[in-house]
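Heads up: the structure comes next, in structure tokens.
Only one protein chain is missing; all other protein chains are in place.
Lettered A and B in written order, each chain numbered from 1.
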Amino acid sequence: MSNLNSIQYFIPELFLTAAILVLIIVDLVLKDRKGHIIAYLTAASAIIAGILAYQQFNLPAASLFQGMIVVDSFAIFFKILAAFSTAIIVFISLDSFGDKAEYNILLLIVTLGMFLMPAVNDILMIIIAMEIVGLMSYVLAGFHKKDLKSTEAALKYMIYGAASTGIMAFGFSLIYGLTGHTNLYDIQTALVNGHANPVAMFVAFMMILGGLGYKIAMVPFHFWVPDVYEGAPTPVTAFLSVGPKAAGFALFIRFLVTVIAHPTYGSFGSFTQNVQIQAPLLLAVLAVLTMTLGNFSALNQKNIKRMLGYSAIAHVGYMVMALVVLNNDAFGAVMFYMIVYLFMNFGAFWVVESFASKLGGEEIENYKGLGYRDPFTAVSMAIFMFSLTGLPPFAGFIGKVYLFSAVIKQGWYILALIGVLNSVVSLFYYLSVVKSMFLRQEDENVPIQSSLYHKVLVVIFVVPTLLLGVYWQPIINFTTHSIGIFFGK
Amino acid sequence: MIQLESFLIISAIVFSLGLFTVIYKKNAVGILMGVELILNSVNLNFVAFSKYVDAHINGQLMAIFIIILAASEAAIALAIILNIYRNRASVDVTQLDEMKH
Partner (left out) sequence: MVGFYTVLLFIFTGAFLVSFTVALSRFFAPTKQYPEKLIPYECGDLPQGDAWIQFNNRFYIVALIFLIFDVEVMFLFPWAVVFNDMGLLAFVEMFIFIVVLLVGYAYVWVKGDLDWIKPKPRLEHLAKGKGE
């Protein structure tokens, strides 16, 4: 589609861009009199962009700007997820960063990047979209400028990110050399028709896996996760663990489906020998490594943010495990799990964020006796922890059932077994938080007064976590429909 | 006539040097220079492939965008490094162990 015709399909992104510029100008005009206005405007812009994206949900798939990006329901699903997570994060960080215009505008720029990431269809756009998200995330991670941990987290995030982006770009340049195209579908056609050197293709694939694996925090590209998750401001940590990761998964899936998988195998099919890469086996090994390392490292963590960071690695492992089979079931499971993970993870991080000052820290030790000091919050936190473990009847259980069933249907029994065993391991460290809250007491239990705002947000996270555990069909319909319209299939 | 292989060899050498710098250097600014080397090797690859493999100029466009990317990355990285220096008067990455457990 030509450039001028594409603009009508590009309205959500254009709206976000305009909103970013307007917010910068509003910030400059209002100077110190702004209060929380910018934060509210940011949340409103994100939600409006999400609604604008949803209006394109049922349109047939199309490619825009001469094949640079595509618009299809798969991408729109992740755009809505991105817009929603940004809006929630604005409210989570209202207390700490509500009056910081830059923080909210940066969040909105990341949202723009997350709108582009699931929709990419060209090497150029892959690199640009990932860098928009990446560069802004580095700044967000270091937003506490005077805090040693925060700046250290930013530097580590930046160094790993820059290096892995460079390596990924090198991989893409090799693919460009092997096929002579930058458009993903042209690359696929060239790979199917031509005879790309398998060794060179394998090297290129591994390099690209480095960049994408870094974005979704997959072993062995996970080194940045614990330090960044602990050091970054808590709302930013929550955001990084859901928003950019979901967009990264979308990009990963699109890359696997359009470049690595063979097009003639009907609807998605499985990986083939298209490019002579044992991609399923490779991904299976990486998935096992990711979940095992994440879970076992989380076992003896004392800082709750660090523990949640390692557990986030483990959850990435479960999702990569589903990607091994690369069919509609797996994608639906990953998308459903992302929604569930959004609610339970944001919930846990919101409790950490709003109680850090009241409890005097972010160590698991600080949560001792919380069940007697503020039962409402403690029970909610326990629900998030159980749901993260994957216990019934919470939403996390349903999410895991879908992930595991997608794998088992294709006969990867050992992989699923390792996944289940890992879930058992994860029970230990999630329960340690619950144990600390309920089974151990301070000498005297001083009740904690939490604000109405805190309670409302907790309820917003708890209700879906409970509800999706018993009634999840609408969401499954939504995800199934989203995969149905995938450009080029 | 210079062959495509010559470009690829040079680019591979530059890439390896960049990667080595990233891994070996202790100074944060030095690491950043390594990243710039990697990105420049990518540029060289794209331009060379654009000349020898592709009939279009996609590779050259990629190179332009990667130059921009390198610049913005350098700007943000230097800002973060400056901030680190203000906080601890050192940019040695081996001393960044605020969160070792």
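A few comments on the model shown:
To be clear about the criterion, a residue touches a chain if its C-beta (ideal position, glycine included) is under 8 Å from a C-beta of that chain, and two chains touch if they have at least 3 such contacts.
None of the values given here were measured: they were computed from a predicted structure.
Though it is not drawn, the left-out chain touches A, B in the full complex. The set of subunit B residues touching the chain not shown comprises 61, 64, 67-68, 71-72, 74-75, 78-79, 82, 86. Summarising the interface, subunit A meets the missing chain with residues 3-4, 17, 21, 24-25, 27-28, 32, 146.
Assume only the chains that are shown with their structure count from here on.
Of all residues in subunit A, those touching subunit B in their complex are 123-124, 127-128, 131, 135, 138-139, 142, 145-146, 148-149, 151-156, 158-159, 162-163, 165-167, 169-170, 172-174, 176-177, 180-182, 226-227, 230-231, 301-303, 306. The touching residues of subunit B, counted against subunit A in their complex, run 8, 15, 18-19, 22, 28, 31-32, 34-35, 38-39, 41-42, 45-46, 48-49, 53-55, 58-59, 61-62, 65-66, 69, 72-73, 76-77, 79-81, 83-84, 87-88, 93, 96, 98-99, 101.
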